[in-house]
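Taking it in order: structure first as structure tokens, then the write-up.
Moving on to chain A:
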Amino acid sequence: MLELKDIKLSYGSTQVLNGVNLSVKRGDVVSIIGPSGTGKTTLLKCINYLAKPSSGTIAFDNVRMDYQRADKAAVQAIRLRTAMVFQQFNVFKNMTVLQNVMDPLVVVQRKSTDEAREIALRELERVGLSSKRDSYPSQLSGGQLQRTGIARALAVRPDVILFDEPTSSLDPELVGEVLKVIKDVTSSGITSLLVTHEMQFAKNISNRIVFMDRGVVAADGSPAEVFDAPSSPRLAQFLQSELSFQ
Partner candidate 1 sequence: MFDTDILLPDTQEILGAVPVTLGMAFLIFGLSTIVGSIFALIEYRRVPVLRELIMAYKIVFKGVPMVIVIFLAYFGLPPAFQFLFSLLGINFNAHETPNWVILVVAITGCVAAFQSEIIKGALNAFDTGQSDAAHSLGYTGGQLFRRILFPQVALTAIPDLTTSMMVIMKALSLGFAIEVVDIFAQSQLTAALNYYYLEAFVIAVVIYMVIAYIVTQIADRLERALRVRT
Partner candidate 2 sequence: MDVSAMIPELLSALPLTLAITFTALIAGFCLALIATTLRVRRVPVISHLVDLYVSYARSVPVVLQLFVAFYGLPLLVALFGSEDFFSPTIAAMVGLSFYHGGYLSEVMRPAYLAVDRGQHDAADSLGYTFRQKITRVVGPQAVHFALPGYGNSIIYLIHNVALVMYIGAADVMATAHLIMERDYNQYQFETYLVLAVIYSLMCLVAWLIVRFFELRSPMQAPEATTTTPIKNELIASV
């Protein structure tokens, strides 16, 4: 359903993405792993055009776009069908938890306030934040903020949900509550892309692992293939350092 072809992107003189190809099938739970600075997050941001590749194409079901001729309608169509969960949460600081989840439904999807509220309350229940619905972001912990971010992403009923290192900026004791919610989301059958450093977690919840290295996809396969029989020395080295660290 989602196909990225030959994505290239550079910041100044550093080539971040060097011709990435990736295709995702409906219902896939894909974890993207790899050393820092290899463009995992950037790749995820290319999908909803938060990062702007210099070349490459994206196909999302029947929406096709060449990044060299990005057009607003296609970008918007893709954005409406994806939802992103950010490393820094990016919960709207001027709104309460409930308003954060409701606002996109009202503003972008033009749902009635009542309907939006109903959906929002259901999603907040799902991530266990019903009691915090009238709190402002400044009153919440990192874990609660990230669960708000996830509820906001779920509420728009996306076809694909993009998790960008959702636990990387959390205090260690808060990681668990967020991983539990993510696991609940991915097991519900929604197509998911997850950039993460939590190797064990990635192995448990994914049906596919993508290893990115130096701006390209260096390995792609089932968790068993990637983790238990690494195809390259660099992958083996990376897995060893990550797993021994954990």
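Throughout what follows, a residue touches a chain if its C-beta (ideal position, glycine included) is under 8 Å from a C-beta of that chain, and two chains touch if they have at least 3 such contacts; residues count from 1.
The candidate set was assembled so that all candidates are chains of the complex that A comes from, given by their letters.
Note that the coordinates shown come from a computational prediction; the quantities given were computed from them, not determined experimentally.
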item	value
Given options 1 or 2, the chain of this complex that touches chain A	2
Contact footprint of candidate 2 on chain A as seen in their complex	45, 48-50, 76, 79-80, 82-84, 86, 88-96, 103-104, 107-108, 136, 138-139, 149, 152, 156
